[in-house]
Structures are given as C-alpha cells and as structure tokens.
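Worksheet for the structure shown next.
For this view, one protein chain was removed and the others were kept in their places.
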Amino acid sequence: MRIAKPILERIPPESPVSPVLWFAVLGAPGAYSVQLGLGYWLTEAACSPTGGRWGISLSAWAIVITALAALVAVAAGLISIWLYRRHGDRHDPPPAGRVAFLAAVGMTVSTLFLVLILMTGVGVVTFRECNQS
Amino acid sequence: MSSIPRSMEAAGSGPVAAVERARRTQPSGWWGAVLLIATEATLFACLIATYFYLRFRTDEWPLGGIEKPSVTLPLVFTAILVATVVPMFLSVRAAKAGKTRSAWWLLLLATAVQATYLGLQIHLMVDDLHSFTPQANAYGSIYYALLGIHHAHVAVGLAIDAWLLWKLARGITNYRLIALRIAAIYWYFVAATAVAVVLTQLYPSL
Amino acid sequence: MTVATPPAAKARLDRLERIWKESPGVLGWLTTVDHKRIGILYFFTSLFFFGAGGVEALAIRTQLIGPDESTLSPATFNEMMSTHGTTMIFFFVVPISLGAFGNYLIPLMIGARDMAFPRLNALSYWIFLCAGTFLYVGVFTGNAPSAGWFNYVPLASKAYSPGPGIDFYALSLLFVGISTTLGAINAIVTIFKLRAPGMSLNRMPLFCFAFLAVSFALIFALPALSTALILLELERLLGFHFFIPAAGGAPILWQNLFWIFGHPEVYIIILPAFGIATSIIPTFVRRKMVAWPLVALAEILVAFLGFGVWAHHMFAVGLASATTIYFAAASLIIVIPSGIQLFSWITTIVTGTPRFQTPLLWIIGFIVLFIMGGLSGVTFAAIPFDQQTTDTYYVVAHFHYVIFGAAVFPLLGGMYYWFPKVTGRMYHEGWGKASFWLTFIGTNVTFFPMHILGLDGMPRRNYTYGPEMGWTGLNLIETLGAYLLALGLLSVFVNLAVSLFKGEKAGNDPFGGDTLEWSTTSPPPPYNYAVIPKVSSPYAMWDTEDREEDARNLERGRKVLEQGHETAASTAVDAEWDEVLDMPSNSAWPPLVALAMTGVFAMVLLQQWFAAAIFVAVLLCTVAGFHLKEPEEA
Partner (left out) sequence: MLGVASIVFLGAVAMLVVGWVRRDRPGLPFLGENEKANTILVVLFGMAIPIVILVALFVISDLVLLPETDAPAAGSTAMTITVTGHQWFWQVRYEGKDAETANEIHIPVRTPVNLQVRSADVIHSFWVPELNRKIDTIPGQTNAIELYAERAGVYRGQCAEFCGLQHAHMAFRVYAEPKARFEAWLANLRKPAREPTTPLARQGRRAFMRDGCAACHTISGTEAEGTVGPNLTHLAGRETLAADTIPDTPEYLFRWIQNPQAIKPGVKMPGLGLGPAKFHAIVAYLTGLK
C-alpha cells in the first residue's frame, strides 16, 4: 500500500468565495437570461394557434418581467459598488485583489444589462402582440 | 492539512480517504464531468424545447389522434430511477470514509435497480410502438427521440457502473474514487433528466 | 535560464528530459499525449483544410468573374460554396484556434506541463482528423453537401436533397462536434485547475480569458447544433418527422436550433483572435493593456451575449415583432464589449511605444478590418435594414470582414509571433511585412466591393448573374482580389516554411514577450518548465524577480516535481497549490477510439445498422482499453 507523499508546506486556507460576490457579478446577466428565455417562450405560446385560448397578455407579462429583472440588475450593481469600495485595489494579492477585480466586473456588467433589460422591455411593450413585421 | 499530497499515488482505503480530506477544491475529473453534464443537459434542453416548439405549431396535441400518454407507470418508473440516487450518494460517502466494501455493495444495488428501470422502460416503449410509431407524425417523432436519447444515457451509465464494479472489486485508488464520484454525479444528472423527460411527455395528460 | 547552467540544475533537467521522453518517430506522433505535439498535428491538419477551403473559394470566385460564366456547373457551384463554408468554419478556424493555438499555448501561458486530460486531448485530435476525412470522402466521391453551410430544411430534406451529401455533412459535423466538445472541456479544466500556484483569476493572461470564454460558449452552443443534426438524420435516415409541415413539423425549427448554435459560433471564431491580439499588443507596444479588467470582462461578455442574438439571422422569416425586438436589442448591446476591447487596444497602442514588426502589423490590420466588419454588423440590428440586406452580398462582405479579416489575421499574426517559440528560429521580417501588405490589400479588394454589390441587390449564393445587372465590373475586381489574397497567404506560408530551415536562431525571448511561455527554451522541452513558475501578475514574464526565483528554485530543487509525469494542480479561483498530479504518458488508445467511432459513423451513413452496432461494441471495448491503465500504475 503506497502512501501519498507530501512535498511542500501548504499555505493556510483563505476566505471562501462569497455568494454575495457572485450575485454581484452574475445577477444582472442571470436576470436578463430569464427575461429572454421567459419572454421568448411566452411569445411562442401566446402567438401559437392555441394561443388565443390561453389568453396570455404579452405586454402585461413583459412589464412584470422587465421590472423584476431590472430590480435584480440594480441590486447587483449596488452590491458591486459596495464591494468595490470595501476591497481596495485590484492589484492587491488574492483574495482582496480578486474581489476588487470581480466587483469592477460586476459594476460594468450590471450597468450594461440594465440598459439591455430596459431596451428589451420597452421594445416589447411598444408592439402590437403577435404582429408580423 | 499542512502538506500538498501527490494525490494520484494514493492507493488503499486509508491514503485515499486522507487525500480526499486534504483536497480543498474539486479534482480535475470532477470539473470535466460537470462540464460534460452541462453540455449534455443543454442537449436535453434543446430536445425539450423542440417538443414544445412543435407543440406550439398546432392546435391539436398529440397530433393525428394519438392517445394521450398514460400517467401512472412512467411516473412510478421514474420514481424508481430517482430513488437510486440514494445508494449512489451513500456509496460515495462510504468510499470517502474508506469503507470500500460497503461502497461496492451500494453501487451494485444501485446498478441492479437502474438496469431494471431500463428494462421496464424499454418494455413500455415497445408497447407504445404498437399503438403509434415515430414515423407517424412529429408528435411520435419527438416522443420517441426524447425517450431513445434518455435511454441511451441510462445505458451509458450502466456501462460506467459495470466498469466501476470491476475496478472497485480490486481495491480503491484515488483515481477510482474520483471515478465513483463522477459516476454518482452522472446518475444525479440522469435522474434529473428522467424527471424532465417524463414530465414533458406526460404534459398532454397533466 | 540556459546560460551557464549549474551542475545541480543540469542533473535535474536531464532527469526531467528522461522522464518526459516520448517514443521516437511515427509511433511517437501516433501515441503522443504532449499538448505541444498535438497542437502541431492540429496545426497542419487544419491548415490542410484551409487549403481545401481556399481552393473552393477560388473556384467560386472564378465562376463569378464575369456574367453567365460556365466554369462550374450550378451543381458544382453549390457544392463548392457549401463545402467552403463548412470546411472553413468547422475544420479550419475552430480547430486551428482551439486545437493548435489553444493547445500549444494555454499550458505554457499558465505554467502547466500539459493539458488537464492529455489522452483526451489526443483523442480530440484524432476525432477531428477522422471527421474531416469523413467529410472529404464525401466530397471526393461526388457526394458533397449542396444546401449551404447552414443547410436549411426542407432544401436539405430527403425530398429535395436525395443523395448522401447532406448525410456526409450532418454526420461529419456531429462527429467533429464530439472532438470540439472534448477539446473545450479540456481547455476549461486546464485553465481552472492547472494554473501555476499564485495565478489567481485576476492574474491570468487575457489570452486565457479569451479561450475560457470560447470553450464555455462551445459547451453550451454545440448541443443545439447536435440536436438539429440528430433530428435531421433521424428524419433523413429513419423517416421521422421534424421539419415537414405536412406531418406536423416546422422548417423554422431547424433555423432556431441552428442559429442558437450558429451565432455563438461566430464569437467562438473571433474570440481566439481577440486573445491573440491581447497577447501581441503588450509585447510590441511595451506596456500593459489599458483597462485590463474591462478587457477580461469583455471577452467573457461577448461569449455570453452571443447566445441572445440568434434570431437576427431570421428577421425575414416572419417572426412576431415582439420576438424580433428581444434579438435586435441584444444584437445592439453586444457591440459594447467589442467597443471596450477595441478602444483598449487602440489606447494601448497610442500610449505605448509600438515597434511595428510583422506580428503587430497583422494585429493593426485586424483592428481596421474588425472595425469595418463590426460597423457593418451593427446595421443588422436595425431590423428594417436587415430585412433589406440579409442574404445579399452585403452579408457576405460583413462576415468575411469578421471571420476572415478579424478572425484569421490574428491567427496569421500569431503564427509569426509564436513561430520562434515553436521552432526556435526567426521568420524573415521583410517578407513578413510584404506578406502582410499583400494579404491586407487582397482582403480589401476582394471583400469591400461586396458591400456595394449587396446594397445594389446581388443575392448571395447565385451561381451566376446576367450582364444586364451591372455587377460585372465589381465582380471582376473581387475575383482578381481573391487571387491577390491567395498570393499573400501563400507568401506567409512560404516565409514560414523557408524560415523553418534557414531562419536565424531565435533564443528564448526574441520579442520581450509578456507571458510565461517566453521564459522557457525555444522550442520548449516536453515538460515545458523545469520549475513550477512563480506568478504574481498577468504579465509574469515582466516580473523579473519571479523568474530569478524560478532559476534559484531549480538549483535548490524546490518546486521541480521530478518523480514522474507530474504537474501542479491548484484551486480554481485563487490558484493555491492543492495537489500534485501524475499525468499519463504515451497511449495508442486515442487513435483507436477515433477509428472505432469512424466505423460507427460510416455504418450509420450507409444505413448498415447491424455493422453499426458491431462498431459500437468495438468502440466500447476501445473506450474500456483507454481506461485500463490508471495513472498510479504508470
């Protein structure tokens, strides 16, 4: 029976990756994905031959989904700002440097996806439902 | 916890368990398996999306007067498959704790039930084939395509089980423990897809 | 490090050399698991397909040189244009970027000794080779696909394409998809697990961010294509119904599935180019990238947003307006990450002190062509404009600017840039510059007039046009441009081929590069690095103290890992050293598995179901054989 031989001293373990940080980074893209996925399938269902029977109001749904998605994006953005303020420079050694890096990423991503979520929402509400163009 | 192990050299329950405890993040094999499952899961998502896409093209579903699927048996079978998640989980836990023998027996139990599930499923599918064929229309096609691809995944899982049973009978190594963990993750995934597939297929009757 | 090696270090190097030695000769190449050798195999194989696709392109342009030409019959023309697209996308750009550049460079850049799964890596290559051969067996037996590279049904259905051409297409793409998926998984795990201790996410080279993004995109995009192809083959070979309306199918289903894959694929094609650009620019500009975190983010973001834009290929099929809006909005926003990168490149060049050597020239050419292609791309998000220009030569112009200009230019620049690293010799600078200008001018002469023709209404995929349309002059210019372009590309490869034998010795670091690969010898030894390198920034090669520490570690025998095929594995996010892995050595199983798979696909194509089942059994045996030998028994 062979034994696994140690070769080097280990560095002490560091703080675990926080879920808050990952929410800051992934919250807005996640919210957008849900908006796109749900919106696409609602349109498919509402505009199908059976759609009339189900009585899906695309505009109403779009407003609700867009509002929720935008809320998530705003929250993720604010958390990113908070994290960025708390954790100094991105050139610091990990984990502080990595947190600052990901927080900077979170701020950018949240802004971008907020714009996208609102554009999509406004666009969908503007149009006549199921009309071809 | 104070040294970096040469983990691949670990053989026998004690050292394997020690390496497993010392490891701070998942091993490469685990990542590989998770990514493979991610891509397979996307494949199932695409197939299920296809099902509903076809469904939304028409007023009548199932198409062409095919009977709505019966609910009870498929749900019972799926429940059986999902139940094998428990022995798989326990098998991994036993192996991690250095109890290779109980891990082997738990794996065998899971394999036996999974094989039975596949047998029953194929029996059910043959029954269905008597009432409608995949060539009948788009409903039949997507129905059998979903089922067939799910069955293929179960069959691959059984092949992995067989290989592991053979390997683990000859003792445990770090490599085999990782393989067992991967097999368990794979079966969790297959169980999840089984639920997704069966709910999709029973959708007209629900 | 090679200068005046102390005896202790020399002994260690010799020992590593012995441990990592592979079988000599052809057998060594067949059984190799060394990521560098596999990268080289990928390189030459995909280059061969580039040649094939190029010949097809020239045939297409020759047919279109004037009105009512008859160099090619309509049938041959359609086969040429379908095979050209399929070859270039699936068998050239993706394999050469992920397979050749990614394979060779990712482990070097992150300070690892191989990919995470070396035998799987070999398997990816052999599957790719078999799949490409599979497609070209079809082409050479007169069964080339002829329904275009996106293969719309019902044109590709049995009723309208009865021959086996489409089956060759569908099965070879399914087949190569396996290779690409495995390659992508391998790249991700390598980047996650094998980064040198200390290389946390915020210290990883941008090149690796790009390849990480590509690999993730592939993992989630390819299943959509596979689904489409499986459904198509079930329909064609077994009489299922998915796409024929009479049996409840939907032709648009194919388009949805195909473009859910197809648009991310465009970014999959271009992202490696971004990665190469962000490697070359800092070296020649002699400064770090401006806005580094934004660039890293942008690379990931492009891949992510690429999944939300697929229906902009389908604005003319009569979708509901509400649906089109989702995709128009995303198609606009996806410009932003490209904008960030573009201005980061430009600002870096402006604020640095650039040396305009050949590799940087290609990158500047890339930037110019990418702006052109990007700007014409934005216009497709304006739905009314899209509905006019889609399926015209305007689209052809746009995507050649993007996937030839923007994606292939950095690949060529990268060939020059890493040529000294891979071969140990320098390319010829004068010829390098000349080849760039030839190719750059050729590209613009070929593709720019296509914008005008498209706006003038010339539809793509027409095998000919009438003299009364007024398209003759521009088409003639395009064809001449294509010949010039071919000459330019030829001069690149002649330069490199001659330099391989006659070039000056290059040394470890001829350009003052910024990433780790320049710290090892040229060509690198089989084990890449004698010492697991120390990393404390994304520009590891410019951290001189770290490199000096590596040299001291070699003398003292610290972090050398010389007890077998060993490499360090780290935690995924902050890259702390977690374990030491034993890597597999030479294996004959990968090519055997690939051959068995070829048997399965060939029998499915021939509809020999019993033989196919036998090959499945053989395949299972080879896969079992693949796993027979465990690392600890090595």
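Going by the order they are written in, the chains are A, B and C; count residues from 1 in each one.
The rule is short, and it goes like this: contacts are C-beta pairs under 8 Å (C-beta built on N, C-alpha and C of every residue); 3 or more make two chains touch, one makes a residue touch a chain.
None of the values given here were measured: they were computed from a predicted structure.
Participant: List the neighbours, among the chains on screen, of the chain that has been left out.
Facilitator: A, C
Participant: If the hidden chain were put back, which of C:Gly142, C:Gly339 or C:Gly473 would touch it?
Facilitator: C:Gly339
Participant: Where the complex has a chain not shown, which of C:Gly51, C:Pro245, C:Pro523 or C:Gly625 is the residue touching it?
Facilitator: C:Pro245
Participant: Taking the entire complex into account, which one of C:Thr32, C:Asn78, C:Asn143 or C:Ser491 touches the absent chain?
Facilitator: The missing chain is touched by C:Asn78.
Participant: Which one, C:Pro162, C:Gly318, C:Gly430 or C:Gly473, makes contact with the chain that was left out?
Facilitator: Only one listed residue reaches the unshown chain, and that is C:Gly318.
Participant: Which candidate, C:Tyr152, C:Phe448 or C:Phe493, sits in contact with the chain we can't see?
Facilitator: In the full complex, the listed residue that touches the missing chain is C:Tyr152.
Participant: For subunit A, which positions touch the chain that isn't shown here?
Facilitator: Residues of subunit A in contact with the hidden chain: 108, 112, 115, 119, 122-123, 126-128, 131-133.
Participant: Write the list of subunit C residues that the hidden chain touches.
Facilitator: Interface residues of subunit C facing the absent chain: 73-75, 78, 147-148, 152, 154-155, 159-160, 244-246, 249-252, 287, 290-291, 294, 316-318, 321, 324-325, 328-329, 332-333, 335-336, 339-344, 346-356, 364, 367-368, 371-372, 375-376, 378-379, 381-385, 387-388, 390-392, 457, 459-465.
Throughout what follows, only the chains that are shown with their structure count from here on.
Participant: Tell me which of A-B and A-C has more C-beta pairs in contact.
Facilitator: Output for the comparison: A-C.
Participant: Round to the nearest whole Å and give the separation of the Cα centres of subunit B and subunit C.
Facilitator: Here the centre of subunit C sits 32 Å away from the centre of subunit B.
Participant: For subunit A and subunit C, let me know how many angstrom lie between their CA-based centres, rounded off.
Facilitator: 28
Participant: Residues of subunit C touching 2+ other chains?
Facilitator: 576-577, 580, 632
Participant: Using the touch rule from the top of the page, what residues of subunit A touch 2 or more other chains?
Facilitator: 2, 7-8, 10, 13, 44
Participant: Of all residues in subunit B, which touch subunit A in the complex?
Facilitator: So the residues of subunit B touching subunit A come out as 1-7, 9-12, 14-15, 18-19, 24, 52-53, 55-59, 61, 174.
Participant: Of all residues in subunit C, which touch subunit A in the complex?
Facilitator: 200-203, 293-294, 296-297, 301, 304, 308, 318-326, 328-330, 332-333, 336, 383, 536-537, 558-559, 561, 573-577, 580, 632
Participant: If you look only at subunit C, which of its residues touch subunit B in the complex?
Facilitator: On the subunit C side, the touching residues are 116-117, 120, 181, 184-186, 188-189, 192-194, 219-220, 222-224, 226-227, 230-231, 234-235, 238-242, 247-250, 253, 256-257, 260, 563, 566, 569, 571-572, 576-582, 620, 624, 627, 630-632.
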